[in-house]
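Got a structure for you, questions after.
Excluded from the complex is one protein chain; the other protein chains are retained at their positions.
Chains: A, B and C, in written order; residue numbering restarts at 1 for each.
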């Protein structure tokens, strides 16, 4: 899935946020450390879940938990750039939703990195998956 | 690939290290944050590359760079556990090597998380890929 | 020094930046982890040094290095707030400069945390301290 994202532009994504890089995001090779790309992915998904889908991890009866994530690194990002993070919904299952995500440096036409995150809704005890609520499903469909 | 790893045990992996978790690895849900799993994967691969394959990122004429990573989250890990990180070589290409990786909590028979990291050797300018040296290839083959 | 900062307001500081918190900044107690306050302090000082004082760590003949930092934690900060970071110059020595720093949550009149960072300019080999250049001194004096 993230292969298709590679040729898309920022405006092709329905949800976008700006992520200021931090000094400590760079590692000793002078670029943003690979692990930190997932920190940026998390920033995109968490903010989408909170602000658009209205998820409250600490109080809702069910919550999304990541079961898989992937990142393809196409080009380096570096502090002190501000990165644009982009998201679209790729697939909606019974209990799960798959987000396609991409990161753009401030001069990038094509993504510096692309990937996906699969989230499954689980009950408050994290013991079993539960169906996506109608409200959440309606939100996710708007971002397909 | 990482699907097959899911049913393997720690002893099935030819390379293993212990990773003490840190307080800050847990997030507000009380488990190791998803992003930190990649920090652990990095610890395994970096140490393997340095200690077994003899890679020196700052001085070698060519260096491995991650081009893709993936993680499947099967169960939660939590501070203050010590995590066992495990690695095997899954595929050796002309310029690239794919590592299968797994994380085990101290009481886990099966992995809490599995995944892979694809590294490509690039020249010192990070401008183009270069063939894996015979020395590195010989090392990787021993861990297939 | 940071004791005096405790009763100051955001507008009392001549240099200010906004710092969006990240999900992973919170620890399992549900607040921004104490260590991350220093990440925010670093963001303020690094950005001031780069954008206002024109420091280039990788290419300048001399560079500022932290020799001491301190933080007093007055109130908790929490994701998903945007934190305001504030700085003033407290002391200029021959080779060193001391910054007073403060962090404000979006609803805070008084700082949630205050502290200081002492930076010493060292030569490129990090072997000995060097006098602050006239250009840097002139900048620091404007922020006293």
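The working rule: a contact is a pair of C-beta atoms (placed from the backbone, for glycine too) under 8 Å apart; a residue touches a chain by one contact, two chains touch by 3 or more.
Note that the structure is predicted; figures quoted are calculated from it, not measured.
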Selected residue (touches chain absent from view) among A:33, A:62 or A:114: A:33
Selected from C:12, C:68, C:123 or C:141 as touching the chain missing from the view: C:68
Touch residues of chain A, complete complex, unshown partner: 23-24, 26-30, 33, 35, 79
Where the missing chain touches chain C, by residue: 28-29, 34-35, 38-39, 42, 57-58, 65-73, 76, 126
Residues belonging to chain B that touch the chain removed from view: 19-20, 22-24, 30, 39, 42-43, 46-47, 50, 58, 80
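Just so it is clear, only the chains that are shown with their structure count from here on.
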Chain A and chain C: spacing of chain centres that average the CA atoms, whole Å: 30
Separation of mean Cα positions, chain C and chain B [Å, integer]: 35
Distance between chain centroids, defined by C-alpha means - chain A, chain B (Å): 22
Junction residues of chain C, two or more chains touched: 23-24, 30
